[in-house]
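Working notes, structure below.
Here is subunit A:
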Amino acid sequence: MNPTFMIAIPLLTAFLLFVLPKRRWLNTLFITLVALFTSVYSIAGLFNIEKSMSFGMGGWPTPFGINLVVDNLSAFFVMVTQLSFLLTIFALFGWYRAERYSGALMMTFLAAVNGMILTGDLFNLFVFMEIASVSLFALLNLRESSGSLKATFNYMVLNALASSVYLIGIALVYRATGTLNMADLSQKWGVISEASATTVFLMLLTPLLLKAEIFPLNLWAPRIYGRSSAGITTLLAGMVAPAGFYAMIRLFSLLSSSGTTQNSLLILAVLTMVIGEVVALTRKSLREMLGFSSVAGMGVLLMAALSNAMEGALFHLFNLALAKVVMFLSVELLTAGGRDDLESLKGTYKRNPAMAFVFASGAFSVAGLPLFAGFRSKLIILSDMMKAEHYIITAVFIFASIVEFFYYTRAVQHIFSSNEEIAGGRQCSHPLSTLVLLAAAIFIIFTGIYPESVMALAEKAQMALTDVGAYVASVLGGM
Partner candidate 1 sequence: MKILESAAVIITGIVFGLFLLGVQRKLVARVQRRYGPPIWQQFIDVAKLFSKSSISHGFVFDMGVMMALGGTIATLLFVPIGKLQVLSMSGDFIVVVYLMAVASLGMAMSAVNSGNPNASIGVMRALTQMFGYELPYLMVMMGMMFAYRTSSILGMAQVQQGGILNWNLFRVPIGAIVVFISMFGISGKKPFDTPIAPAEIASGPMVEYSGKFLGSLTLMHALVIFVDISIFVNVFLGGASNYWFFLLKVLAVFSLMVLISSVIPRFRVEQVVTFSWKWPLFFAVIQSVILVAMGVR
Partner candidate 2 sequence: MCPFGTISSFSFSLLIISPLIYLLARFDRRWASAFLALASGLGLYKLATMYGEWGLPSQSFEIIPNVTISFTNSPIQWYFAFIGLGIMLTIFLFEISWLSKSRTPSAHIFFEAVILASLPGFFMAGDLMTLYIFFELMSWAAFFIVSQASEKSEKAARTFIAMNTTGAMALLYVLFLLYTRFSTLNIEELRTLLPSAGAGFNLIIFALFVFSGLIKAGSFPLHTWLRKTHGNAPDSFSAVLSGYLIKYGSFVVAVTTVIFPSLLLFSNAPHFMGLPLPNYILAVLGGVSIIVGTLMAIKQQDAKMLIAYSSVSHAGYIVMALAMVSSYSVAGGLLHVLVHALAAAGMFLSMAAVKYRTGTTNMSELGGLVDRMPVTFATYLISIISTAGIPPMVGFVSKWLIYQSTITGGFIFLSFAAFFGSIGSFLYVFRPLATVFFGQRPKRLENVREVPFIMQLPMIIISALTVIFGVLPSIALKPIAEAERYYGIKPVSFSFSEIRGALGSWNSVLVFFVFMLGFIMAAVIFYLARKSVRVGLLENYTAGEIPREIINSPELYHYAHNFYRPVERLYEHHPSLEDFYETALGENLKKFGVFLKTLFYNHRLDWYLYVSILTILFLWWLL
């Protein structure tokens, strides 16, 4: 697949939307088609990637110009983000018509996230990160009803701060090595002395940790999750966080870092997980609970990635993203945008049984119940972590899983409570959204029973990640 399309087509669409007639249904249809196309294109491309490929932009030879890299890893992540995006678009179809601005913003956002994943250049990564953030902020504030503006403001300030740190990091890297190309940098990384390497590395990591919602840089996240509508939260949980995670593990594999750095990040990941789960236990609002749970999920992923369970982490990322997106959307449709505290959710399955089922399958997948996708990935993570002799961290992970299982079953129990009479009749959501979400839920169960297909992808992605030589060769090979 040609990565240029993945960025260019959405961007083009964003501009085209202003040229097209001002019809909401037309806009919606247009962006839906584009999302569908990019998704199909990326997924189809995923299955015929033999080795990693680099595409130089603008006719520059690779270490000097910007390049995009497609290998199994980046393609895997593009697939995840594309699926999240597609699900969001479809699920909100009929309930939330895209107007011109939001459609354009969403398309820009999609292009930026794809760019974040596909790029092979540090500065280009920064640019895409900023575009993604700006379009996300704009989306967050587009609708008057959406949550706390102050939370958004805080998020923006933090984001700007973290980006500045990243820029300083870039300055330092460039001064020391004279390159910003990731592959080239990985060759020249040894030039930097160890102490400065750690500093620079952490500086580069800062905005990625912020995007990937790792403690203490995730303090902004729960409020955004709790206060925003489903569209935004799914974009956050299903796209921004995975993209940040991708950039992080890419840097980890390309740039060697000290054991202390890895260990402290591991501890941060564990802290993220534990804090997220324990706080989620106390939240009464379902969206906030899901928000904290997403944060905790990112902690789990980073923890697994740093303790030799990369394959499981990638598989789990897929499951988490899918389940989270599905849950956020089904909560939105279940409550019809209304109150979402546990008490008021009692017995809502009578109102919208399909969405209740979808929520339950997402919840059980994240909680790691057998027969659901999340169980298989957790199993692999556990097994690999144990093999790497991380006994204590595994125990903490297990503890977090208990807490997680508890609050998810509690939420599902409330939704399926038969002890409450619910006012009003059935309020089914749009048939298309129902159908798509049901398909996603069934896919979750299917993956739980036959995980081989997704696991094979995760395995290939993991191979691509560890094979730094091939990555570097594909980028610099043309020299």
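Operating definition for what follows: a residue touches a chain if its C-beta (ideal position, glycine included) is under 8 Å from a C-beta of that chain, and two chains touch if they have at least 3 such contacts; residues count from 1.
A word on the picks: all candidates are chains of the complex that A comes from, given by their letters.
Keep in mind the model is a prediction, meaning the values are calculated, not measured.
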**Selected neighbour of subunit A [touch, this complex] from 1 or 2** = 2
**Asked** Inside the complex, what are the residues of subunit A that reach candidate 2?
**Response** 150, 154, 157-158, 215-217, 219, 221-223, 260, 263-264, 267-268, 271, 275, 278-283, 292, 364, 369-371, 376, 379-380, 382-383, 386-387, 389, 391, 394-395, 398-399, 401-403, 405-406, 409-410, 413, 416-419
